[in-house]
Each structure stands twice: as C-alpha cells, then as structure tokens.
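This view holds just a subset of the chains, kept in their places.
When the chains are written out, they are named A, B, C and D in that same order, and each has its own residue count from 1.
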Amino acid sequence: MSLEEFFHMGGYAFYVWSSYGLTFFVLLMIFLKPMMSKKQVIKDLRTKYRQQERQTKEQNS
Amino acid sequence: METSLSRAFIALLKRDLQLAYRHRNELLNPLFFFILVVALFPLGTTPDKTLLMTMAPGVIWVAALLASMLSLDSLFRADYEDGTLEQILLSSHPLSVLVLAKIISHWLVTGFPMILLAPLLGIFMYLPTNGILTLMLTLVLGTPILSLVGAIGMALTVSLRRGGMLLSLLVLPLYIPVLIFSANAVDAHLADMAITGQIYILSSMLMLAITLAPVATSAALRISLE
Amino acid sequence: MKLPAIVHKFSSPQNFYVMAGKLIPWLGWACLLFMISGLYYGLIEAPADYQQGESYRIMFIHVPSAWMSMFVYMVMAISGGIGLIWRIKLADVVASSSAPIGAAFTFLALATGSLWGKPMWGAWWVWDARLTSELILLFLYLGFIALQASIEDPRNAARAGAVLALVGVVNIPIIHYSVEWWSTLHQGPTVTKFDKPSIHISMLIPLLLMAVAFKFYYATSVLMRARNEVLLREQNSRWVKEVIANES
Amino acid sequence: MSESAPGLRIQNIACTRGYRELFTDLNLLLESGQILRVEGENGSGKTSLLRILAGLAQPESGDVLWNGLGIEHVDACYSHDLLYLGHKPGIKFELTPVENLCMFTSLFGTKSENGIEDALYQLGLYGFEDVPCSNLSAGQKRRVALAQLLMSKARLWILDEPYTSLDVAAIAFLESVFKKHVQNGGMLIITSHQPITVEGCLLKRLVLPSTVLEEVH
C-alpha cells in the first residue's frame, strides 16, 4: 500500500480522517485540561493560604 | 400514627388544591398553553389535513410534555421560597408520602384536565375517533409519569435561582421514552396494529415511577435544602 | 449499612492522592502502547471491508467511544450512588470527574457515527432508536454537568448529581437493546454477541486493542481530574497545605 | 452522666460552608429547662449551626444526639420534639392566617384546631384571620409564623432571629411565651442581635466562632 493510497482511504478520506482527527483532538483536550487546571489550583490555594496567614497575623497583633 | 399520617397526607393534598383553587385563573394556564402550542403547528407548518393527522399524536404529546414540564414550578418552588418546604421536611411523617400528596395534586391540576381536553385537540388535528381514544388512554397512563419524574427534576433544581431552563434539560430526556411509546401507540392504532406492547410498557413505567419517584424526590429535596 | 473501617481508610483522600499520583504514569504509558498498536493494526494491517471499503476503519474509534460512553455513565452512576449512601467523598469525586470525559466520549460516538453514516446511509443523521438514545445520553451527561456546576457547595453538588445519575440509568439498557427492540438502520450486535463474534479476526484485534486503550485513557484522565478535585475539596486539611507547600 | 440522658447533646461538630471553615470541635449539652443563646457577628455561622441542629444540614463531622440517639435515626422521634423557625417565615402568602395554622397542626399532629383563633388573637392578629397573608405587613407575617409556638407541643424550639420585624409589644409577649415554655421543662435555642430577657432560667451563651460555653442565670 502506497502512502498516497493510505491517505486516500478508497475515496473515504474526508470521513475517515476527520473522524480520527476529531477524536484525537478531543481526547487531547480532555487530557490537557486537568494538567492546566492543576497549576491553577495550586496557584489559587497558595494565594488563599497566604491571605489566611496574613489575616490571622492581623488578628493576633 | 397511621391515622395522623393519612391526616397529614389529606391536609397537604387539600392545601395544594386549595391554593390552586385560590388562583383558579392560573389553573387554566397550563391548559391554554397546551392548546396554544398545538395551535402553533398548523400555523407554522401546513394546514394540510392528512399531514396534520400524521403529525397529530406527536404534536399533542409534545405539547402535553411541555405544558406539564412548565407547570412543575408550582410543585415545590413557591413552598421553597416561603419556607414551608422546610417545615414539610421537618414534619414527623415520612417525606416520600407527603411528596406523593403534592405530586398527586399537581397531576390533578395539570395532567387530568389535559386528558379531558385531548378530544378537542384531536378534532383540531383531524384525528379519527379511534385515534382520539388511544390518545386519551396513553395520556391517562403517561401524564402521571410526567408529574412523577418531573418532581425529581424540580426537587433537584428548587434551590437554584435560575432553575427553569436547567429543569428542562434534566427532565426532557427522561420524558422522551413516554413520548415515544405514547405517540407510537396512537400511530399504531391508526394503522390498525396491536398496541398491547406499548400500553404494557407504559403501564410498567408508571408502576416504576410511582414506587421510585417519591423516594428519589424526597432524597433530592433533602439535598436541595441543605 | 456500615462499611468496614478498612474501606474508609483506604479511600481516604490523602491516601488516594498519593496512590493515584504513582499510578497515573503507568496507566498513561499503557494507554499509549495499546493505542499505537491498535492504530497500526487498524489502519495499516487490517484489510478493507468487502462491503464498506475503507470507510469501515471509522469503526476502530466509533465503537470504543460508544462503549465508553455507556461504561463511563455506569461508573458515574455507581460511584455517585456509593457516595450518596456511604458518604465516601472519593466516590463523589470520581463521579464528578467522570462526567466531562463521558460526555466527550458520547460526543465522539455521535460525531464519528455521523461521519460514518453519511457515506453508508447517505445522511448525517437519522432518527433511529439507537442514535436517538445516544443523543439522550449526551443530554443526560450535560444535565449532570450543568446541575453540578450550578450548585455552589461541592458536597451538595455531588449528592444532587448522584440522584440524577441514578435516575438516568434507565437509559442505558434502552441504548443497548434498542437495535433488537426496534428494527433500525444501525448495525446489530456484532462483537458483543454471546456465542461467537461475527467479525473477522483481523478486524477484531485492532478493535479490542483500541477498546483497551480507551479504557486506560479513561482511567488516566479520571485520576488526574480526581486529584485536582481532592485538593480543592480538602483545602482546609493539613496534608493539602503540605502538598501545596512542597509543590514547586 | 449516661449517654442516653434526655436533652440535646452536640459532639465534636465541625461546619464548613463552601470552602470556609466556620467552627470545629463544638461540644455542648442542653437539658430540660435551659436556654441556649447563640451569638456572634454577622457571618459567624449561627444560622449554619441552627440548621445542623434542626437536621436540615449535615455537619462536616461530629454528631447531634437527641436523648442519646443520633437525630438521623428514625426512632429518635426527634421530629416530634422539634420546632424550627428559620429566617423565612414559613407561611403561605396566598392562604389566610387560619388556613396556614390549620396546615401546620395537621403536619405536626398537634391536636387543638380550636386553639388557632385563640393563638391569633394573642398575637394581635384580631381582624386579620381571613386576610390573605400576602396583604399583611412584614411584622404581621412573622406573627402568623410565631403563632405556631402557642400551639406546639414540641420540647425543643430552635428559633433563628425570631424578633426580626417585630415591634416592642410583640417581643415582650414572645418572651413571656419563652418563659412559660422553659418553665414547663422545654428547651430553647435562639439567635438574635437584640437583647433577650427571659428571667429565672438557666441561660447558656455561645459566642461563635469561639466554641466555649458560658453560663448566665
């Protein structure tokens, strides 16, 4: 099977490749989302803890 | 204990019907809505007789679905907002029984009149008599399911500020099986086919809903009020 | 009903966080391995179908996605139920982390099915029972996500979602048996028949490889999401503070 | 003291709203004839605590025991012994005061339907029995809700800011009702930003977010 034939998919190239492309795009997004949000969560929590510390310090003084 | 439970059940049913009667002009609203939605179709699509007849069972059932869903608001929303729902939760009677009383009153006020109105709409849409009778039969079995299942969705969204649209997203998918089997039964009868299968399925869905929905609804209410 | 104490201990959020952190890389690599071999056999080794030509290769992603759409829903409903009854926080976390992944699989099943349907049936969409019930499944997922998103308190959100997911379970048998109950355009069971799969072995192998790859994919990404959720929900506990402090 | 002592026992309760921790490790015991007044700034968690005690919300951890049994147990009969009035009046605006109280008696199994008119008179709603509650003023609505107290047989009353919108006369009357209830062996948990004066009873004060109990006579 030549490369051209492979990409041509017997005339169904559009349907086959767009479904594969769509699938891997969606799977990738679903996979990347928690990676990004993990950074966000850590950042948010860190600022929150800092705020809390400051507040307790203020109350004590 | 038994008698006091039945007393509470009846009192709650009576109160809800009384409230509905106090707003008797609003009582008619779901019915008008039901009629209006059906009436929109000949206007929006085509006045053609045979075409309307083919569409009739589906359109009437879709209108029933929407009317029933939109009237769900009266089931718990008002009680939630003025705090009486909290009191019902705190009552010493089993919540699912009290919830059933409210669902029954909802059905009496919305589902039941729709059954009575169905022949009129059937005539509007050129349904023959046997079609109308099957339509009414499916409504008798189906509208209680709508009230029961809708109650679960309403209970889940009652504490949300803009629950209305969310409610439809939760409830409509669950309504769809009722729609499919009911409309299908009427179509089948019009084509002179047996409809025992559909009626059987609708009945068992009704049984299932009666046993499970009050329990699910009361669980959902407890969560919503937390 | 009481669960043995060991269950609670094992499902403690901290324990989970650590264990999941160790497990994720392994699951991820397994997913990649199965995926690559599945793609190799599916796109290159397997012969063209005598009826459908090359278009049938969509099957290797359509069918696993469709299976996953139902599988994830069941996982979601069961773990939601566990969280509701036994109040295990971890179960809630798994349920709510599963929903977006399940919705994505459902969307993929619909989209790839559509892309397959156009050349096969000549229409992007037909109103047949299986397609319709799959569409309903998508709405059930979306309803679940929307409900959880509109409830502020994470504990209440989890419990409300669980009730909804359990009520929606009735749809799953409808999807599966719809092809047998109604005469439809959609393919009947070919792989999942009990006696003998009516599919050639050269097509069956890549299909199963992809199916396993999708399972691993789900496991990886649900654990990743759940870890984030756990951090958020347990933010007042000491161990989370330590984790955040140690994170560079 | 044995675990099954009558009264309300709160063990190691912690409460979290959203992601904010309000209080932890709250312990207290409320017995017959005692009043618990929960105080604290706006947002300190009074309402949250009262809803937990009424069984309407679950604590993050800890237990609430009634007569030694967890309140979520069916056989604790907690709901028979409890009357809770929250921020919302809990009455139907479309119904008249009499109809509202009728509903209440059949929901909670209090027998005396003939006590309704009497209760309304005592709360100064003479002449308003048959007016829909929507046409009452803010304070009159609260009075209808409070009329429940006169008919209740519950031993434990939990009241969240019952003085809201009430005028001076109504507050004085309410305090006499509290006194009678407590002297008959009842218990009362109350929050209010206004002073409360019920004489001759053991008053426990809890000032959130501190969880230390103070006793005043």
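Everything that follows uses one rule, which is that a contact is a pair of C-beta atoms (placed from the backbone, for glycine too) under 8 Å apart; a residue touches a chain by one contact, two chains touch by 3 or more.
Computed from a prediction, not measured in an experiment: that's the story for all the values here.
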**Study point:** Whole assembly, copy number of each distinct chain
**Key:** A x1, B x2, C x1, D x2
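Throughout what follows, only the chains that are shown with their structure count from here on.
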Check your understanding: When the contacting C-beta pairs are counted for A-C and for B-C, which pair yields the higher total?
Key -> A-C
Check your understanding: What whole-Å value do you get for the distance between chain A and chain D if each is reduced to the mean of its CA atoms?
Key -> 50
Check your understanding: If you average the CA atoms of chain A and of chain B, how far apart do the two points sit, in angstrom?
Key -> 42
Review point. Got the chain C residues that touch at least 2 other chains?
Key: 153, 155, 232, 235
Check your understanding: Taking each residue of chain B in turn, which ones touch at least two of the other chains?
Key -> 226
Review point. Along chain C, where are the residues that touch chain A in the complex?
Key: 43-44, 48, 53-55, 57-58, 61-62, 65, 100-101, 104, 107-108, 111-112, 115-116, 118-119, 217, 220-221, 224-225, 227-228, 231-232, 235, 240-241, 244, 247
Revision key, fill the gap. Within their complex, chain C touches chain B through residues 84, 132, 136, 139-140, 142-143, 146-147, 150-151, 153, 155-156, 159-160, 163-164, 166-168, 170-171, 174
**Study point:** Residues of chain A that touch chain C when the two form their complex
**Key:** 1, 6, 9-12, 15-16, 18-20, 22-23, 26-27, 29-31, 33-35, 37-38, 41-42, 45-46, 48-49
